[in-house]
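This report concerns only the one structure given below.
A protein chain is absent from this complex, but the other protein chains hold their places.
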């Protein structure tokens, strides 16, 4: 009774993240890309009343699906919101503690959950690759109670030292480091989601800890794709591969243009709870 | 060719203040009372396009005249505004330097134009008479470029020492006193208008200076109604008594209920530019 | 940067982290109905000793029905933010509900001066702008904000500090954020979740609500969420800040709600006379204690006919309801 399933690394990341979301919490998401797609997937599949705010001041919209092909941040992204405000206003709401979870994508993450979305390369003035900047990630990662980071499982993404710290995790990991830097108490990164793994953070050391694993991957597979050695939980949760309904909704409704979900293809053979990797594409350059 | 004219002290104060206003400046007025009435008189008589903002966030309204009997601060006071905002917003505009003149009423004024609208009496906890508090006067007198204060010419109003300094004039009068207290540079009281006199402030000493006189009053009359001796300008401007058109508009259009313009009656006999006092009521208790 | 001078008065200390924890642990983030009676809302969300901020502009769009309910339930030792408020402060003091008042501007007569002289109520001096600005700070989630007034005057002395601006080196004043325990805001329209619309110039309904721990909205009208979502720009307060939605037509009575009804002048004169004649107890008996709700009060003491007149007298609809 085996079954073969094929999905992209990003589809796995999005599905895993969406499963972490619930209608009784408030989410602060970047204006597009994997974080917004994950939120929309959760709303469509299991939490229709889930509310989120977007950096442009849109509060609790009801985006029509199938989603518009492009420019989700235009009228389509604000459609039937509870309120249209602006960037500062939603920032205030995050500052007040209303926003439970921030959902963000990262280019590089370090072992304390600090992350980079500015540039990679040896020198600021001559970046190997330059990105847009922190955008709203710095404030979202500082002010929301918990942050969910979405990134691919690659050595160049889980680095010992960030080329640039755009946004805060637990900083140097010491107790009270965020508070000493002026950030609100009791906040910080909560999960890092990749196509193979889910990480949380050790309460004492604030070091990243592997706590969930895709059924087709091993701890060694994960650690091989990191520059540093993570902590590993004594029991690892099983991350289910994307279900057929999840993939159908994701591909047909939430990201019909395929712009966000695209990535390297992974094919697994499922047998109950276990799964065997059949094939996976190599990571694309710069993905 | 003499003519007899009768008006209240407050009508004189309002007419004199209104004549100081021009359509190319912006005014910040208290929400009702003599300051608002003076602005409306100026708009009706000589500056129809004069724009003002009110503490409740109303920007540049066009109040229908005759004015509603009561509650000018309700829909009537916001009618056909250019914008409806809120108290903080108009405060920001004042802070940015957009508001040229603040128009305010004062219970007590001292020789540096500091004023009181909180209480009079020997002790804060047991006031002889308690008023509403500074309201918006502190911010208006701090942030507008110039302040026009309206008050009656009475010894208990022009005091050596305020019972309470609700709002700033030139503080202790020393150079830079306002700046040292954190207030914006180059601001301060500009005119104090009474039924008998107009005062400005000496540029060096910041002391109040008599600069205009009603034709029926003398310098001694004015000084007799002050606890301290003001400076006196070398040439005194003549303050015209309220004109017939001014009074007609004021009484029939701007304050038809008579709630604001009421006061002690003054009757003068006019002969060209000069005027002779025929009769004046004694000040009312507590007015 | 140094503190150059500071007030030494009493004020509610800012504690943004404690406020955040309250919001995290107590606010309903889901879309659930919060519609309840004024009695239930005040019972559940106003506690003795609370700091209460309310939004009004003298007699304009104030939460008068909620105020009367506070009197009816005999709440005690409240601390109120008296910004631009008329007879509400007097009524709460007369009823023995309030023992501390932060003053911006309020109508003051013998009730408050006598209570002050007797030591039953303490006043702390600010200004309207300072109070609305402190609530702005509270609604931004920061512990203080700089501002360019208050300095040099006696109202500086309550809780303002003069510091050296870290950027320009010039002296500048800062005031502490205010995060009230409760906010009372009367609005024009609201859905069952608390998404609220406010029409007209206003003092600061939004900052008052957003700065507070507990938020009670009274509304002239409940509209559907579908209606709210059709015009998201009109929503000034988002549902997640709101704990109770109380449907109270004429909830601003005896004051006015622009576009809907005029203030009831005879009532205002009656309350003024009650104060001057030392008959506030009778006034409160009639308007608060002898009835169980705003609806009953209107029915018994105002009457449909008069209410229709107050509606008809409010001839200006432009900008509000058309």
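By written order: A, B and C. Residues from 1 in each chain.
Here is the rule we use: a contact is a pair of C-beta atoms (placed from the backbone, for glycine too) under 8 Å apart; a residue touches a chain by one contact, two chains touch by 3 or more.
In this text the structure is predicted, and so the values were computed from the model without any measurement.
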- Among A:55, A:100, A:195 or A:225, which one is in touch with the chain left out? A:55
- Options A:125, A:203, A:244 or A:273, residue touching the unrepresented chain: A:125
- Task: Could I get the residues of subunit C that touch the absent chain, sorted low to high?
- Result: 1-3, 6, 13-17, 141-148, 161, 163, 165-168, 170, 172, 174, 176-177, 199-201, 230-233, 318-319
- Where the unshown chain meets subunit B, residue by residue: 23-26, 49, 51, 58-62, 78, 80-85, 92-98, 100, 143, 145, 184-186
- Item | Residues belonging to subunit A that touch the chain removed from view | 31, 54-58, 70-71, 73-76, 78-81, 84-88, 91, 95, 114, 118, 125-127, 130-139, 142-143, 164-168, 171, 177-184
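The rule is simple: only the chains that are shown with their structure count from here on.
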- Task: Treat each pair of touching chains as one step and give the shortest count from subunit A to subunit B.
- Result: 2
- Message: Centre to centre, using CA atoms, which chain is the farthest one from subunit C?
- Response: A
- Task: Weigh A-C against B-C on C-beta contact pairs and write down the one with more.
- Result: B-C
- Please work out the Cα centroid separation of subunit A and subunit C, and write it as a whole number of Å. 41
- Intercentroid distance (Cα basis), subunit C paired with subunit B, Å: 30
